[in-house]
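Note that one protein chain of the assembly has been removed; the remaining protein chains are unaltered in position.
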Amino acid sequence: MRLEIGKINITDIRFAEESKIEKGVLFINPETLKPVVLEDEKIKDVVFDIAKPGESVRITPVKDVIEPRVKVEGKGGVFPGMVSKVETVGSGKTLALKGMAVVTAGKIVGFQEGIIDMTGVGAQYTPFSKTLNLCMVCEPVEGLKQHDYEKAVRMAGFRVAAKIGELARGLEADETCVYETTGIKEGIEKYPDLPRVGYVSMLQTQGLLHDTYVYGVDAKQIIPTIISPTEAMDGAIVSGNCVSACDKNPTYVHQNNPVIEDLFAQHGKTLNFVCQIITNENVYLADKERSSNMTAKLCRMLDLDGVIVTQEGFGNPDTDLIMNCKKIEAEGVKTVIVTDEYAGRDGKSQSLADADAAADAVVTGGNANEVVILPKLDKVIGMLDYVNKIAGASEDTLRADGTLEVELQVITGATNEMGFGTLSAR
Amino acid sequence: MGYFILTNNVQVLEEFGSTHEVCFVDGSLNDVLLRARDLINEGSVLLVHPLYGSVKPNETPYRSLLISKPACTSDVAAADPESVRLIGNAITTCRKFIDKKKITDPKLLQDFQVVDLSLLKSAVASADQ
Partner (left out) sequence: MAKIKVVHYINQFFAGIGGEEKADIPAELHKGEVIGPGMAFNTGFGDEAEIIATIVCGDSYFNENIDAVKAEILGWVKDLAPDLFIAGPAFNAGRYGVACGTIAAAVKEELGIKSITGMYVENPGADMYKDKVYILETKDSAAGMRAAVKSMTAFALKYAKGEKIGASCEDGYMNQGVRVNFFEKERGSKRAVDMLLRKLADKPFTTEYPMPDFDRVDPNPAVKDMAHATIALVTSGGIVVKGNPDHIESSSASKFGEYSLAGVYDLDENTFETAHGGYDPVYANADADRVLPVDVLRDLEKEGVIGKLHEKYYATVGNGTSVANAKGFGAEIGKRLVADGVDAVILTST
């Protein structure tokens, strides 16, 4: 499959009468976006705001981060199965608004975490301090159940991102990148001497606030399967995960999956990037066994020489990760796993909840328990309830001088387990 | 397979009390894990991962586990090594999170209960298939 991604560099976002993109500036009339959100009767109101890199702004509690894209050539539309029909995507041409993101926020549950600081120490840790963020804080109708609220905000984010993406239709890309995968036979003929490499992405799938969707299907119900990595770029995989801010994979990271990008960068040169294998992280142990068996079998059937495995979330996914690694290695396929650590505030505890000697090649996104002091910022988009009361690294998160003492785990994307950031630990 | 639910979440008791065997623990998340450990030592097998969910163990006060009834065929209660390993790792993992102020806000507690119930439901769905 061949996908062109045309990049439209966004250099500023401004509220205006007319929504349009002009010379890299995104003009938005929030009044025209409101109906897109409120078409879901479960949402009572929405407030839009803009946060720019370097501003003294804190966005919290963050639910999802989404990159607006629009499909201009080829089959299907963005977020298939969610806002577009379930047509197979991943070929043709897609335009992406680079340098910006739609950030959904709102207190879906009382312990909803996720902080994006646009300046200060916190900004170093979240990748979304570098994007221009169009934030939407959604207020639910009275008495709305947590499940319904989560779904309403999730879907509203995709609709808004798709609507903004539409503004790019007809524009000329500032830069175009081409990503192409081949069929199995074609790949072997084209790159007979290159190692065959796959990418195993583990999707968080445990229940409310812990879900991931593939073409609209709750991934806890899938058995592992293969997709073209270009499908993920068109939004075939979206996040419904609201928990564990530091190591959840927002939709933005699925769309801009760094492992896919970096494997494509080597594709045809030092390796043959064969496919992406998606698998899940279920609660039930027999499901974990079945999924890891299937994943290892797929690696073998595809005659892969090596795979990179990435995970999502805290605790039990470590068991899926280790099961996958052990079983894939046992099939004679070399693995590198990407994870993060919970080594305690002092860094002295065992980092992972599971371990095996087969996991001899590990990339880490750092220790999520490490404590940071976040400065007091001038403006808050969203609400500070969770941060002040629960998120803290000590009894008193909110310190007398207005600064916050927290563990990295509350910062969105801080220890991403797809290798999205540069943070690491030794 | 015969299994029962070990929980300290009252919503789980309400949801499954009439259709499933529920063993209610009037205690903390840690108490549930320790109880599970004892049951495992007596021959029960864990059916779900004890660290399910990404809500940190020093935030949510709730834990619900599916546990098989011990096999009555063996005369010596042999603990399932995989269950022993998982529960041991889970107890250790929970210990490395610092203790925080006990959460008393009823709305918040309810949210934790809802999420815990939802995660358990996904496991029960797999178990009852």
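Order of writing sets the chain letters: A and B. Residues in each chain are counted from 1.
As a working rule, a contact is a pair of C-beta atoms (placed from the backbone, for glycine too) under 8 Å apart; a residue touches a chain by one contact, two chains touch by 3 or more.
Remember, predicted model here, so these are calculated numbers, not experimental data.
Trainee: Just list which of the chains on display the missing one touches.
Mentor: When the full complex is considered, the omitted chain touches A.
Trainee: Going by the contact rule already stated, which one of A:16, A:355, A:384 or A:398 would touch the omitted chain in the full complex?
Mentor: The single option touching the absent chain is A:355.
Trainee: Looking beyond the chains shown, say which of A:140, A:207, A:365 or A:382 touches the absent one.
Mentor: That would be A:365, which touches the missing chain.
Trainee: Which of these touches the unseen chain: A:9, A:270 or A:388?
Mentor: Selected residue, touching the omitted chain: A:270.
Trainee: Just checking the interface: what residues of subunit A touch the absent partner chain?
Mentor: Against the left-out chain, subunit A lists 124, 195, 197, 258-259, 261-263, 265-266, 270-271, 305-308, 334-336, 338-339, 341, 343, 346-348, 350-352, 355-357, 359-367, 370, 408, 416, 418-426.
Everything that follows uses one rule, which is that only the chains that are shown with their structure count from here on.
Trainee: Please output the residues of subunit B touching subunit A within their complex, sorted ascending.
Mentor: 46-57, 59-60, 66, 86, 89-90, 92-93, 96-98, 100-101, 103, 105, 107-108, 111-112, 114-115, 118-123, 126-127
Trainee: Inside the complex, what are the residues of subunit A that reach subunit B?
Mentor: Within the complex, subunit A touches subunit B at residues 109-111, 145-147, 204, 206-210, 220, 241, 243-244, 247-248, 282-288, 313-316, 319, 342-345, 349-350, 353-354, 369, 390, 392-395, 409.
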